[in-house]
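The other protein chains are all here in position, but one chain of the complex has been omitted.
Coming up: chain A.
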Amino acid sequence: MSDPTALQPGPVTTDAQATTESQATAPVGKPSSLWSDAWHELRRKPLFIISSVLLLVILVMAAFPQLFTSVNPEWADLKKSLQPPSSEHIFGIDIQGRDVFARTIYGARTSILVGVLATLASTLIGGLFGIVAGYLGRWADTLISRFAEIFLGLPYVLGAIIVLSTLAPVSSDPSRLRIMVIVILVMALLGWPILMRISRSAILAVKHSDYVMAARGLGASPMRIVFRHLLPNALAPIIVVATITVGSYIGVEATLSFLGVGLRSPVISWGLAISEHANYLRTAPHALLFPAAFLSATVLTFVMLGDAVRDALDPKLR
């Protein structure tokens, strides 16, 4: 702020009263918004640092698996099937004679992709319905809430099994892209009500605040009120739940793949690897335990991250 004009008394004729009053205010410094405050808070939290470092590793793994392994995950040598870890194959060999380490690394991409995209889809659907229900209230709220309860009433895995086995029967042979899109859409379809509830209650919490009334009183349109006043103030809980949801969706994807209704070969996925080796747990535990460990670590990372963000965004917990 080296603007010389700012130092002039200006038309204000800075009267004594006004200056004494201003001394009570915070010293003029860097503006601090809710988000920059939260960032400030987060940077010092070990939970956040650990989880974001882990997340970074997982993301790099998903984006550039070649950095971690030079082995082709499709490479197979059936003669080596279920070989335990060795210096050549540090995580060992799976039932099909493939390198477990390479497949675990490449599996990160699928898990992240499915988890993030399914979360994005259900946040968009759920967020949109939640905003409409929370802002309009009355019959729109009743309609959307009851509709959401139909989906909430379905047991998640059961619902997914029914829909998935209808859309992509076990006998069919969908392409990699197609099966992933179907799995993502089914997860979003069954998961949006949770985000709808969160965003609805977040909107309801700020809807009756004075600044929304003030904005209305000063002539803001409904669109403007929703996107400038309601949404930015309701975003924090939505982001927190969405972060945790990524973790749980990765787990759900593994569950569905394990049950044989989710992803299937040739897609490389942790859940698939667990499914393929469930019967060999006692003879060749490495083929199952390594992908399972990566899966748990990834889910944990997102849950920890969500927790850290929630603590930073909710001033009451400080």
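Here, contacts are C-beta pairs under 8 Å (C-beta built on N, C-alpha and C of every residue); 3 or more make two chains touch, one makes a residue touch a chain; residues count from 1.
Heads up, the rule we're going with is that contacts and distances are computed from a predicted model.
Enquirer: The chain dropped from view, which UniProt name applies: "Aspartyl/glutamyl-tRNA(Asn/Gln) amidotransferase subunit C", "Tetrathionate reductase subunit B", "Methane monooxygenase/ammonia monooxygenase, subunit C" or "ABC transporter ATP-binding protein"?
Expert: Per the UniProt record, that chain is "ABC transporter ATP-binding protein".
Enquirer: Among A:M213, A:A278 or A:A297, which one is in touch with the chain left out?
Expert: A:M213
Enquirer: Using the document's definition of touch, tell me which of A:H40, A:R178 or A:R228 contacts the absent chain.
Expert: Here the residue in touch with the unshown chain is A:R228.
Enquirer: Touching residues of chain A against the unshown chain: what are they?
Expert: Counting only chain A, the missing chain is touched by 1, 3, 5-6, 10-12, 14-15, 17-19, 21-22, 24-26, 28, 31-35, 209-211, 213-221, 224, 228-229, 232-233.
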